[in-house]
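This is the structure I have questions about; it appears just below.
A single protein chain has been omitted from the complex, and every remaining protein chain is retained in its original position.
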Amino acid sequence: MTHLPGEPGVWVFIVGDLLMFALFFGAFAHYRAQDPALYLQSQATLNQGLGAINTVLLLTSSWFVVGAVQDTRGQRAGRAGTRIILAFLCGAGFIAVKFFEYREKISAGINLTSNDFYMYYYMLTGIHLLHVVIGMGVLIFLWRLLRQSALRDSTVSHESVIGHLESGASFWHLVDMLWIFLFALLYLMK
Amino acid sequence: MNARHQMLCTWSGPVFVAVFTIGFWWLAHYLPPPSPNASAADITALYQQNTGQIRLGMLLMMACSGLVAPFVAVIAVQMKRMEGGAGVLTYTQLSAGTVGMLFLILPALLWTVAAFRPERDPNLILLLNDLGWIFFLMPFGSFVVQNLAIGIAILAHTGPHVFPRWAGYFNLWVAVLFIPGGLLTFFKTGPFAWDGLFVFWVPLVVFFLWYGAMFVLLRQAIARTAPAGAAA
Partner (left out) sequence: MTHRTTWIWALLILATVLSWELGHGPGFGSHPERATVAVMLIAYLKVRFVFLDFMELRAAPLPLRLTFEAWAALVCGAVIALYWSGLARYPASL
């Protein structure tokens, strides 16, 4: 028995995004191999602890979203809504950590044009951050939907709520997954 | 009769793409683009050696730029069917798409001016070349808004079938891919420079992919309304 989570169309966007990020990762690895000394030296100035905290935040938010999908299937819209709020707060935490991380770099005089490593660092984390913000918008949409559903609003059917939740969850997991590779590439590779 | 006009407008898309390709690529040799890191002497040599071809290529680019208008209009007509009423997304798409034409017309003008007197001061040729490329690739705002408007209109629509829902997500994806264009301001080399992967090649491929997809989708959408005739 196979089951396609969410509506088919959302996978067009997700696979398209995968293509774009494969190019980003490939370009980074390619240019890094040309000048490893520069990349290693610059990478040493990054705060790996903050990168790890952000990984934990996104993994945890994904776990809440998984729980929310399961709750929705089990007709527990109220609990699902709470889990979506917790996932949203993890996303907000991610943005807060990123804000301090960027501020630390900028006050040290490091910006987009300092060197190639920092160009990728700001570009890739920036484009990913845009995904986090869009994803948090999606979470708000899901939360409102769940509230309508919990209030037994007859304009939303149970099937459509599950469908929207699966679509939105898939996008949120994409955001989480992309960060796992980014964390390894930018912060950890030696 | 209306369906026939719409079909005519839809065909302006592939004609635009064909003429643009001949002018931009085959005649002007702007593919791959000259490096933003090239010296004034190198850029001037380019205009002095290809003077006639660049002039002719830009003439074609200027000619085909007008064909964007009917294509944007027919998208608006189909969006209006989805939105009805006040149709703000329809108007957003129409105005953003129309402004997008400017970023074909202006670079073609600037490159024409460069090729008009290739014997002038190399630094001025460099300036005109810079202006042309930056006008061509940097203004992502109107394209992003145009694609977002189409995407949101498709995804929010619940009535009779006009465009499939995947087309909505496809338009959102296209919108995201145009964003890195704005970054060319910071770089003269690498993937975010104007001859780089994420500023030139990816948006170019996506732009043509979008024309191809919208062409097929528009034809299908018009065909669905044609038998009913005036009822639509």
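Labels for the chains are A and B, by order of writing; each one numbers its residues from 1.
By our rule, a contact is a pair of C-beta atoms (placed from the backbone, for glycine too) under 8 Å apart; a residue touches a chain by one contact, two chains touch by 3 or more.
Quantities reported herein were computed from a predicted structural model and do not represent experimental measurements.
A.B. asks: Quick one: which shown chains sit in contact with the chain that's not drawn?
C.D. replies: When the entire complex is considered, the left-out chain reaches A.
A.B. asks: Among the options A:108, A:133, A:151 or A:184, which residue touches the chain absent from this view?
C.D. replies: Counting the whole complex, the residue in contact with the absent chain is A:184.
A.B. asks: Based on the whole complex, identify which of A:67, A:91 or A:135 touches the chain you can't see.
C.D. replies: Going through A:67, A:91 or A:135 one by one, A:67 is the residue touching the chain not shown.
A.B. asks: Contact with the hidden chain only, please: which subunit A residues?
C.D. replies: Against the missing chain, subunit A presents residues 1-5, 11, 15, 18, 22, 25-26, 29-30, 32-37, 40, 48-49, 51-52, 55-56, 59-60, 62-63, 65-67, 70-71, 166, 169-170, 173-174, 176-177, 180-181, 183-185, 187-190.
Quick note on the criterion: only the chains that are shown with their structure count from here on.
A.B. asks: What does subunit B use to touch subunit A in their complex?
C.D. replies: 164-170, 172-173, 176-177, 179-180, 183, 186-187, 190-192, 197-198, 202
A.B. asks: Which positions of subunit A touch subunit B when the two form their complex?
C.D. replies: Touching subunit B from subunit A are residues 7-10, 12-13, 16-17, 20, 23-24, 27, 31, 112-113, 116, 119, 123, 127, 130.
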